[in-house]
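Removed: one protein chain of the complex. Kept in place: all other protein chains.
Which chain is which? They are A and B, in the order written, and residues in each are numbered from 1.
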Amino acid sequence: MNTLIFRTVAPYLSALMMLFSVFVLLRGHNEPGGGFIGGLIAVSAFAIYGIACGVSAVRRAMKFHPMSIAASGLLLAVVSVLPSLFFSQPAMTSQWLALPFLGTVIDLSTPLFFDIGVYLVVVGAISSIALSLEERAD
Amino acid sequence: MAATKTTVDITAAMVTEAVPLADWLLVAPVLLTMAGGAISIIFRKKSATQPWIAITTIALVILSNIGLLNHVLTNGVVTMVMGSWLPPFGIAFTADPLGALLALTASVATMCVAVFAMNSIAENERRYGFYPFLLMLLCGVTGSFLTGDIFNLYVWFEVLLISSFGMQILGNEKVQIDGAVKYAVLNLIATTLFLAATGLLYGLVGTLNMADIAGKLKAFDSSGPMLGLATLYFLAFAMKAAAFPVNFWLPASYHTPRLVVAAIFAGLLTKVGVYALLRVMLLLMPEGRDWLASLIGIVAIATMLTGSLGALAQTDIRRLMAYLVIAGIGAMMAGIAVGNEVAVSGAIFYSMHSVLIMTALYLLVAFMFQMSGTFSLREIGGLYIRTPLGAGIGLILLLAVAGLPPFSGFWAKLLLVAGALEAGRGWVAAGILVSGLFTTIAVGRLWIFAFWRGGNEHTVDGIQALPIAGSSDASEISWSIWLPLVVLTALIFIIGILPETMMSITENGAKTLIDPTAYIGSVFGGIR
Partner (left out) sequence: METLFSVLVGILFAGSIYLLLSRKLVRILLGIAILGNAVNLLIFTAGRLTRDVPPIIPLQSYLPVEATANPLPQALVLTAIVISFSFLAFFLVLGYRAYQELGTDDLLDMRVAEPKEHSEPPLGY
């Protein structure tokens, strides 16, 4: 598995996959995609990087412990439920904010933040499983 | 891409009126525990602050649940739909007195366990995630009690199940892994059967909202598929509740985890199964319950007898308690088998009582182990001389679990027996009373052996044997162990002395279950 070609390609490949995962995450509201599938793509990127360069390199690249990432995602998802509280609406009712930015309009919404939360939970939880399994294989 | 391109009017399918702030109490327990769990995962390395995060969160959950119960009792059944989508499109959270009462009781029991664990869960086990698991478990349990959507109930079941797996193997001992295999496999099969039943139910009525299902099944003209579904649900939930003959996973696993973990399992997990049975059998499929009533009655009696006779035959105190859990499950199922208002009220009362008493009893076992250094009925003894207060607490708790007055278990059993006699099911009443007798013998033996006699087996009366190595003195027991025990005992005592308030709540809960008009009305009628 651990050939020179693979080790050379892996960082670029996983960087590309990370980028793609964010793309899939962001287009998820109106088109196929979303936090869960985006998170899985990101985990695959980490897994490929881990197979090529070792688990410790992945842990360094992730900066934070996977469980912390998952927990902060959960917290973000919970927080994204709350804004409708201030508008006397039921929980999880979506709130929209159109933000003009450099001549275009960015639609920010609570479902987006919920989705980002899901993304982080999936990235954190699955990568912590994957990394511990890879560690065992070493 | 906000709502600018409206080609059809979707406001007809959405909540448009302002929602009172009090309705947020419905989702608050779930949100709080989830957030608390997330925060305690982030601070998992700081094992000194962990308990305080958990205790603060659970305290907030208790406050919110008190508010919710009050809200439900004054305003009737409360519903909140997620994302403003009207039922049956949005997932509804619906609290009736049954759900709100059990959620409150569960959070109180979890609080006691969280405090108790401060001293009995080791440093590395805290770091492994005891408190996050505890909070997520409470999240799953309160979610199950408050949700009004049957698929959502399945999801909460899985949330509590996966946290319970994590807690079960806390400590990583051989015996725990052995227990975990049996516990995990059988519980997963039970939830998968539940999911299968839910899939079939969806195929039958095309909806997952419980109020909608209740209304649609009532109008359903052919009862055949519904009876099959009721049986499948009964099997799945009986397995989760550990009813005879699918109870064997419980005594095989409940003595293996840490005792605080066993306390929260015994207090909450089987009760979730009973709650689901109450919900599905009485609210959704009353016709199925009528059809199954005799079977449920036989299963209930067999469960009670297995539990009480099993408790008599144990040497290990922990396994004795596991059988007492099973005996209690039988009593609650007897209430479902009888099915009239008094008996269902008794079943709800008993569930509430059982959450408190089983948590307290396992905590008592942990306390007894610390005092004596053994779990064996043959070796334990002499605890009365060393801790009269502990012996008093033990006596109250053990009499309460047997259903003797003046403690909370008595009123629950009274209601159950009265309901059974009223419905002309004398044999169910007889089963409850006989199993109560056996339970009394079992717990009486336990108290005499552990507390009253001077030392281990064959100690001559009037002589106090020397304490066994590994035991500790009563003065060394920290407040974090006394406090939960005393609080739980006090609750059980106060409910036993002043049962009227509790009885009116459970009666209210039984009425809402048996006549679902208020429940359906809350979900569909007055869109709040």
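Throughout what follows, contacts are C-beta pairs under 8 Å (C-beta built on N, C-alpha and C of every residue); 3 or more make two chains touch, one makes a residue touch a chain.
Note that this is a predicted model, so its numbers are computed, not measured.
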Of the residues listed, B:Leu60, B:Val155 or B:Leu433, which one is in contact with the missing chain? B:Val155
Checked against the full complex, the residue among B:Ile55, B:Leu227 or B:Ala252 that touches the missing chain is B:Ala252
Thinking of the whole complex, not just what is shown, which of B:Thr49, B:Asn124, B:Thr192 or B:Ser478 touches the missing chain? B:Thr192
Contacting the left-out chain: of B:Met333, B:Leu377 or B:Val443, that is B:Leu377
Residues on subunit A facing the left-out chain by the touch rule are 30, 36, 129
Since one chain isn't shown, list which residues of subunit B touch it in the complete complex. 5-8, 10, 151, 155, 158, 162, 165, 169, 174-175, 177-182, 184-185, 188-189, 192, 195-196, 198-200, 202-204, 208, 251-253, 255-256, 312-315, 376-378, 445, 448-449, 453, 457
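Following the convention adopted for this analysis, only the chains that are shown with their structure count from here on.
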Between subunit A and subunit B, what's the gap in Å when you average each chain's C-alpha atoms? 36
For the subunit B and subunit A complex, residues of the former touching the latter: 1-2, 15, 18-21, 23-24, 27, 31, 34-35, 37-39, 41-42, 44, 80-84, 90, 93, 132
Flag every residue of subunit A that touches subunit B in the complex, lowest number first. 29-30, 67-68, 70-72, 74-75, 77-79, 81-82, 84-85, 88-94, 96, 98, 107, 109
